[in-house]
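Dropping a structure here in structure tokens format, bear with me for questions.
Every protein chain except one is present and positioned as in the full complex.
Showing subunit A:
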Amino acid sequence: MAMVLDKSHTGRVFATHLALIVFIALSLFPFLMIVSISLRAGNFAAGGIIPDHISLEHWKLALGFSYIDQFGHQVDPPFPVLHWLWNSCKVALMTAVVVLTLSTTCAYAFARLKFVGRKFGLNALFLMQMFPSVLSLIAIYAIFDQIGNYAPWLGIDSHGSLVLAYAGGVALHIWTIKGYFETIPVEIEEAALVDGASHFQTFRLVLLPMAVPILIVVFLLSFIGAIIEYPVASVLLHQEQNLTLAVGSKLYLYTQNYLWGDFAAAAILSGLPITVLFLLSQKWMVNGLTSGGVKG
């Protein structure tokens, strides 16, 4: 854009830079603070952003080691952070697999097969994903309480129940995958059908390999969704050993038991992998969602 620039232009550019830098400093303040807090000794001390002397006690506790404090007492980790992280990953992984399987097959039917109620089904799915599961918590609790009477590994306080509860949220993913399937020309599958392949074979051997980018995106989305989910997990899980990270982290900051330093270390430790995954998946997501099924 070629334009005649007046004198005030440089001034405005400078002012914008300044404003942006101040804003970024403010918005990154919490992250800098939390790093600094995790390296300070003790759980209450307030200090400058750069600690006077660095103490690794919170990091030891977060990683599950005990340490000896200045009075010679042994301090044990307050909570099993790594165990919670493992629980979160386990639940998220199972959820992602189940959600991916359910939504891929559904999306195939919606995209390729003709059946009565197809349009209605799509609209219903669209409305369904708008309703937050928080509102159904009582019913979800009651349902899993009942299921637990017959199959304890799917009842309250089990990871199986959480996976099942999350598996219900397939609506959005079905839409996403269906949209991608529709960018793939149907002629390729028709050719396979003419050559004698069954519907299932065209689906598995022709369509799926071409849709790998979107499948990865949906896998990541449901994985992250399950890791950061809080309300349903807080209702279904009770015992400390069973908690996921999202539910467990809260225990650090009770007024009576305020483990601010320990929380800081645990938050960085557990937040880092998830954040990296999130950032990576953003990139994947843009690629997967924007590139069509066929390389042109």
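Here is the rule we use: contacts are C-beta pairs under 8 Å (C-beta built on N, C-alpha and C of every residue); 3 or more make two chains touch, one makes a residue touch a chain; residues count from 1.
By definition in this document, contacts and distances are computed from a predicted model.
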| item | value |
| --- | --- |
| Identity of the absent chain, which is to be given by its UniProt protein name, from "Fumarate reductase iron-sulfur subunit", "L-lactate dehydrogenase complex protein LldE", "Maltose/maltodextrin transport system permease protein" or "ATPase" | "Maltose/maltodextrin transport system permease protein" |
| Among A:L39, A:I140, A:V217 or A:L237, the residue in touch with the chain that has been omitted | A:I140 |
| Positions on subunit A contacted by the hidden chain, ascending | 1, 3, 5, 9, 12-13, 16-17, 19-20, 23-24, 27-28, 30-31, 33-34, 37, 44, 46, 101-103, 105-106, 108-110, 113-115, 121, 125-128, 130-143, 149-151, 164-165, 167-171, 174, 199, 201, 203, 224, 227-228, 230-231, 234-235, 245-246, 249-250, 252-253, 258, 260, 263-264, 267, 270-271, 274-275, 278-279, 282 |
